[in-house]
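Here it is, the structure in full.
Of the protein chains in this complex, one is absent; all others appear in place.
The letters A and B name the chains in turn, as written, and every chain counts its residues from 1.
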Amino acid sequence: MSARGPFQDKPHNKLGLRVEALSLSRGGRVLFDDLSFAAAPGAYVEVQGANGSGKTSLLRALAGFLRPQSGEIVFEGVDEPALAFHYIGHANGLKREATAREHLRYWAGLFSGAPSEDFIAQALDLHRVLTVPVRALSQGQARRLALARLIVAPRSIWLLDEPAAALDDAGKAVLNELIASHRASGGIVVAAVHEPLGPSPTQTLRVPR
Amino acid sequence: MFAFLANPARFMAFSAWAAPVLFAGALVLFAAGIPWALFYSPADYQMGETVRIMYAHVPAAWWSMGAYAFMTGASFVGLVWRHVLADVAARAAAPVGAVFAAICLITGSLWGAPTWGTLWEWDGRMTSMLVLFITYLGYIALWSAIEDEEKAARLAAILCLVGAVNLPIVKFSVDWWSTLHQPASIMRSGGSAISGEMLGPLLTMGGAYLLLFGALTLMNMRAAIFRRRVEAAELRKAQA
Partner (left out) sequence: MSAFAATFWRELQLMWSGGGALAPIGYFLGATMLVPLAMGPDRALLEAAGPPLVWIAAALSILATLERLFQADLEDGSLDQMLLSPAPLELITLAKGAALWVAIGLPLTLAGAPAAIALQAPVDRLPFIVISLALGTAAFVGVGLVGAALTASVKRGGVLLTLIVLPLFAPPIIFGAAVASGEDVTAALSILAGCALGAAALGPIAAAAALRLQSE
């Protein structure tokens, strides 16, 4: 995983996400200019904006997929940049022919995580569909399976793009529970949403700026 | 000098006079070289008058390979330093190199026809040149197929570098293959014995092709930069 910005091992090893003067343009259009924010452990940053406004691009820039025109993205207090964060995008990253269980095993290998499948399945209400291929899952179940990555391997920072998409109220409750416990253990969550998720954000970013 | 030209505005100013100058120079060299080749150089003792096609064929071969080398360098610079002009340069040189390769193939076919008795013969050099031509086509096609200009430039650059590694391997393979299947290459391509009198017109034509390559590449670059400026202006208008 290429480091998209210098990660700094602060002497006190405190977790943090810091963005300084970030500017990003795509296809000649300026999405945001000189964006700065910082998130401390337990923070929940909500990125709000209409569809196509650049929320996804901001998250993808944080994840290192997009190179910003200028600015810095710093992950503080993490041992290795590759182990700093999870990214859950619009697309679920699922293969239709593979079962839920096979996905969990694959992610455990891919992300060096521990596949305590039953625990994960319980947490996401998927225990009844573990052996079902993804093509037979409902949209909500598929989304919850995608979110399972968050638990398969522990990462301090979560970058979520419309995590509640296709989730019903029960699913949203599960998601909020996940976010709450992650924040309680000192993690950071950055979520792009087009309507508020539930928990009140420690900060809100509006895009475009 | 490259650092100086790396600024697009300075490049446009430079190429505004450089392109016509190179083109004029090419015309001069062609005007000198073609009559020299056709009328004032000796016929080959083996091939007779048909050897004169060599003066069109060999420089085309040289500079179709030279153009690819240029593209490889520009692609490398574009990948490592992400400089727009490097991408534009690589893209601009491609059609010129491809046309030179085509000229080489066609003149080679015409040249070999009297000796081979057929319009095409799978000889080592021609086969390698054909692979180069197809490599050019793939590069141009890839660039055209991808909508995002920057992404197209980077992906094409990777393809160009991969091709650069591949071409010597292909040359080696094809040489091996042609010794396996043909005891000797019939077409000397002006290889073993170029008399001094042949060297003059050959180098003149070589220079003419080189200047033509330079002129055409610069012109293509200018056209590309103009097009990008127009697109940027239209984009700004749409967002206003």
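What we mean here is this: contacts are C-beta pairs under 8 Å (C-beta built on N, C-alpha and C of every residue); 3 or more make two chains touch, one makes a residue touch a chain.
Predicted, not measured: the structure shown is a model, and the values here were computed from it.
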Legend entry - Touch partners, limited to displayed chains, of the chain removed from view: A, B
Inset, instruction - Tell me which residue among B:A13, B:A43, B:I158 or B:L203 touches the hidden chain in the full complex. - result: B:I158
Legend entry - Residues belonging to chain A that touch the chain removed from view: 1-2, 63-67, 80, 82-83, 85-87, 89-95, 97-98, 102, 105-112, 149
Legend entry - Residues from chain B at the interface with the omitted partner, ascending: 131-132, 134-135, 137-138, 141-142, 145-146, 151, 154-155, 158-159, 161-163, 165-167, 169-170, 172-174, 176-177, 180
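Definition applied: only the chains that are shown with their structure count from here on.
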Legend entry - Distance between chain centroids, defined by C-alpha means - chain A, chain B (Å): 48
Legend entry - Footprint of chain A on chain B - complex, ascending: 148, 231-232, 235-236, 239
Inset, instruction - Over in the complex, which chain A residues touch chain B? Could you list them? - result: 27-29
